[in-house]
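Complex shown without one protein chain; remaining protein chains in place.
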């Protein structure tokens, strides 16, 4: 069943400007708020993160919400603000693409295009991002098997775009204490089978602020090429995902932990 | 969390030509092959089903496959053949819409637009079909909670289109003997909460030919407004879903069973 | 993997006094409260059920609770009361055995020994009940695969006791609206593979009072040999499982529905 012709396990490094994702012992960090809430908020967050240290800024402009009446994101305005924030801080940005009709405009604003968990099976969308050159961050579907996830990446690569960063973000299980069950065992498996870099999102992966730090450590310890973390200037008042967003101080601890790994490869890695 | 303003439990009957979906004790049947394989195949299947008795013809033109290298369907040609088959047999047709860019062409060929399980969270797609008048068959996501499913229907209804037929097709669980676990308890729950008609797909719901008949009985017994069944002229040689497709003879038994319920309301219903 | 030598699919009818479980179109009903709460309660319930019509009385004396501080049942006194209630109403009783050390005393009080969902993997316990002649009601583990369930029955039959009634009671899934997900597709599968009678528990299977009736219908429609239903004189004040227990009136509707199936085999069955 695993008919992966385009991705066959040969190591692939994804390049964004001067950042290389996938180099052993050189994990990167993607951080930012769940969504772009205002121009000030996203710019301030970007600058604060840059001061501490960050590789890529995240921020959602189009938010997939369970209810049509919940905050849906700032939309196109949000994309603009995100782009401005990236320029202000001098860092690349990643944001979610919800429909192929927005491919051009999102491509114009972002350095990396994110395919969200709910869209991992959206094959027309995968084919669309497969036909451009821009790096794609492909989140595992919340109930996608490892094989389905690998084949979703194959949909993209088969069209010519192998600049794919896989992102494990937890899977849906019977457990309700955590929002999802973070499946770290998937990390070494998909790294080996596809050759692609794999990052881990401990924010959606657990849904609990206090777990972001320990699960970040665990993720890097088992070989993840990076982390994707929700950081908010004021989590209690975030428009979405507040309970899993961490503060800048909490982010700093995680950044420091990651830095040590790079400096001292004789550690747990 | 359940903020369903558009669908509040008031009973909704969905009309397609002279067919009414949602009338108590008047279940309907949707039947046909997994995919349109050729013009002859779909027309012959349609005529055979018509002869036995059927309300609506199904057939996929764009097939969502786990692998990009698997048969993807006949595409636009498949839509044409399906439309011709419906006209030949004088019955309405339903087919899956994969991207809002195909909305017009699919709308032109089909009487009901199906949103597949893998697209239940594709909110832009839901909004697109919410803005037309055509009936929509909304399949439950394979790992969608009942509440998420109800809110997905709300996405469509909130845009003005309340002609929604919900379809329970099994959920993903730890059990591997069946392809999915058919969750019949969802039927009375969502019927009551949304007021919408609910049909059941025992084909995907079990993945096993021998289970289609008993689960069809169970579905109608608990109040489903209809069934959606994969029928193939030659299941062993079907291009997809052969192991769960039933023959015309097996379909006939199920149709007869359904007919009896209509004739004799003092039965189990 | 399915090495079922003792249970090979040959039909097995389980006899308790003059009741035969497993005859086509002759479903039986087991009903009673979640637990024996007092001598009066269980006797009154038994007499009331008898008046409406019931085959077997259920009632728990030893309740497996998630917390050690929750009501654990009346224990040995509960067994006595249950036995007295069965005698007063002239019907057989079934109750759960928690440890092989209680085998004799439970055997003495009950006509059928129940192995609960949490004990389906308790192989020493299965072997113990496999060595006696008394009928055993084997509940499916809440996360047991169909194959594991069949082999659990094999543990019992391999020791010589083939008087096994299987009971599907819902499996644990991601869905939280229902307490468990009732897996009716398991019914025809295990009936065919083992030859054993299979009953369905729609009470634990859904955890919701309003679903007990429709799921009872669905269970019988797909061939279940009976139902196991929690009935309470006053569900709102039940010591456990109140929200899924039905009243005597609600029970009456279900009994009437079952009776019709027996009278009129040309119905949905």
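First chain written, first letter: the chains are A, B and C, and each begins at residue 1.
Basically, a residue touches a chain if its C-beta (ideal position, glycine included) is under 8 Å from a C-beta of that chain, and two chains touch if they have at least 3 such contacts.
Here the structure is a predicted model, which means the values were calculated and not measured.
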Neighbours of the unshown chain, displayed set only, are A, B, C
Among the options C:37, C:154 or C:241, the absent chain makes contact with C:154
Filtering A:54, A:109 or A:211 for touch with the omitted chain leaves A:211
Which of A:70, A:132 or A:146 touches the missing chain? It is A:146
Against the hidden chain, subunit B presents residues 143, 172-174, 176
In the full complex, subunit A touches the hidden chain through residues 143, 145-147, 171, 173-178, 181-185, 187-189, 205-206, 208, 210-211, 214-215, 217-223, 257, 260-261, 264, 266-269
Touch rule applied to subunit C and the missing chain gives residues 1, 3, 5, 64-69, 98-101, 118-119, 121-125, 127, 142-143, 147-148, 151, 154-155, 158, 172
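Assume only the chains that are shown with their structure count from here on.
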The C-alpha superposition of subunit A onto subunit B, two copies of one sequence, needs a rotation in degrees (nearest 5) of 180
Subunit A to subunit B, mean C-alpha position gap in Å, rounds to 35
Chain centres from averaged Cα atoms put subunit A and subunit C apart, in whole Å, by 48
Listed in rising order, subunit C residues that touch 2 or more other chains are 143, 173-174, 176
